[in-house]
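With one protein chain removed, the remaining protein chains of the complex are shown where they sit.
After this line comes chain A, so read on.
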Amino acid sequence: MTVLNANGSAPAMPPSKLRWGELEDDGEDLDFLLPPRQVIGPDENGVKRAVEYKFGDDGNKIKITTTTRVRKLAKARLSKSAVERRNWAKFGDAVHEDVGSRLTMVSTEEILLESPRALGSKAEESKIAGDNLAQLGKGAVLMVCRTCGKKGDHWTSRCPYKDLAPPTDAFVDKPPMSETVVPGPGGATKPAYVPPSMRAGADRIVGADMRRRNDENSVRVTNLSEDTREPDLLELFRTFGPVSRVYVAIDQKTGVSRGFGFVNFVNKEDAERAINKLNGYGYDNLILRVEWATPRPS
């Protein structure tokens, strides 16, 4: 609102019968005349300006500028009677309603017609992931067993598959121990006694196959001393790998070793290493001769 004085320069006065040049002399008389109301039509933003003049309480001219912008929220094709109804006077509690009343507000949130399916699948997915993690462990620690390599079930000292020969470090430069794969059960049947041959990981190869296989891994040891017996050979050869059978030829009459024996390894590589290392090895004051039992499978 700006206050003008009577001689004031009203901006952009439309031409009227009253020319302000003439007014100058008779300014006092024509004070009561106000410049007419103008409407500066909607510009490119849709903003409309209306300029009005009126007399204030103290007799001064007051200029009121109203800036409005009309925005289309929704399209309503109204019938004639509906248009009439639009102009009805307010009644009841709405009579004293001012423009600032907060009864009707446009929501600040954008609400969508949400599809129900999306929500359903998401809920399922998160549930499944949760279950997997839950299955993994009692407590937050992941239990790893060195012997069987199975995670999350037991620690090494409690391994049910203890009989698998653990690696030792005499002589042998340690090649990586091939892990014997344990197709174990879920560990749920632990309390019952399971004979070694029936245990998981036991080589449950039927009869003939077993022998044949092992005979390919058979190592003949000669120039043994008289007192050498099976346990001695086992002790000597087990460092190379799991041994399935040891045999020392013994003279029944004298009970003395005939100087040779056989060692059957589970793995051929172990047998090979044993041959390489122990051939020419001094054992009990005699030089051992270690070689393949069968014609060399090389």
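What we mean here is this: a contact is a pair of C-beta atoms (placed from the backbone, for glycine too) under 8 Å apart; a residue touches a chain by one contact, two chains touch by 3 or more; residues count from 1.
What we mean here is this: contacts and distances are computed from a predicted model.
A chain of the complex is left out here; the name its UniProt entry carries, from "Eukaryotic translation initiation factor 3 subunit I", "Ribosomal RNA-processing protein 4", "N-acetylglucosamine-6-phosphate deacetylase" or "L-serine ammonia-lyase", is "Eukaryotic translation initiation factor 3 subunit I".
Of A:A82, A:V194, A:A249 or A:I287, it is A:A82 that touches the chain left out of the display.
Although one chain is not drawn, the whole complex shows that of A:A94, A:V256 or A:I287 it is A:A94 that touches it. The chain not displayed touches chain A at residues 73-74, 76-79, 81-82, 85-86, 88, 90-95, 97, 102-107, 109-116.
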